[in-house]
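To start, the structure under review is shown below, and the notes come after it.
The complex appears here without one of its protein chains, the remainder shown in place.
And then subunit A:
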Amino acid sequence: MNLLQLEDVGVRFGGLRALQGVDLEVKQGEIFGLLGPNGAGKTTLFNVISGLTAPSSGTVRWRGASLAGLSSHRIARLGIARTFQNLRLFSSMSCLENVLVGMHQHARQPPLAALLQTQSFRRRESQLQQEALALLDLFQLEATAHQDAASLSYGDRRRLEMARALASRPQLLLLDEPAAGMNPSEKDELRELIRRIRDQFKLTVLIIEHHVPLMLGLCDRLAVLNFGQRIALGSPDQVRRDPAVIEAYLGGGT
């Protein structure tokens, strides 16, 4: 069974068809790339999967079950985490707190224990704190753990978004342009990092990124969207040679 399956998904914003007839299957453990020009509907696709935008038609299935009608917090609890293209960190909080909020689902403690600060409460809290620090460490953010998230550099904020998303211990991680605003060496590191977290956390990764060489080098499979439609699907080699992709990217005729 596919981990995630999109069947004939369409989204309309008034007269605009942001997505139409999109079929997609994402298998457990793969790194799946979404390519496409600006405005192709990639972010909209993420919004549909994570429950922020209801599809106008079609179905999204998670382990075979439809996600229709589930609010975004319910979908997050199923094990689908995401980052945002236009960063949405909790800006009044420190990096550490951002990651702690990401742990919301498994940070529950009995209210009375929390009030009385029992020993087991404090032990669990410090455990969570250690876990959060380890995540920050993984993204080389340990030095800024106690700084406000708003004070970070652009690249650091992107990494913090990834750390926060991982904190929920997801099975599927959706990354929306994680390399945007990073320099070439940061992009190389990011590629290695994504591979590493996939292996370490047994993740499936769905990634949107404009940087084509990075995507071809990183992804197991890719889909290409253009004007809301899937125009290509396959391995990096297949997609690279696909005439429709060449046309979309180079603007046909030449």
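A few points about this structure:
By definition in this document, contacts are C-beta pairs under 8 Å (C-beta built on N, C-alpha and C of every residue); 3 or more make two chains touch, one makes a residue touch a chain; residues count from 1.
What we mean here is this: contacts and distances are computed from a predicted model.
You can't see one chain of this complex, but its UniProt record names it "Branched-chain amino acid ABC transporter permease", from the set "Sulfur acceptor protein SufE for iron-sulfur cluster assembly", "Branched-chain amino acid ABC transporter permease", "Transketolase" or "Aspartyl/glutamyl-tRNA(Asn/Gln) amidotransferase subunit C". The missing chain, though absent from the display, is touched by one residue of A:71, A:127 or A:153; that residue is A:71. When the full complex is taken into account, the listed residue touching the unshown chain is A:52, out of A:52, A:180 or A:233.
Which of A:10, A:55, A:102 or A:178 touches the hidden chain is settled by the complete complex: it is A:102. Interface with the hidden chain, as seen from subunit A, comprises residues 50, 52, 71-73, 76-77, 81-82, 84, 88-94, 97, 100-102, 104-105, 107-109, 114-115, 117, 146, 164, 168.
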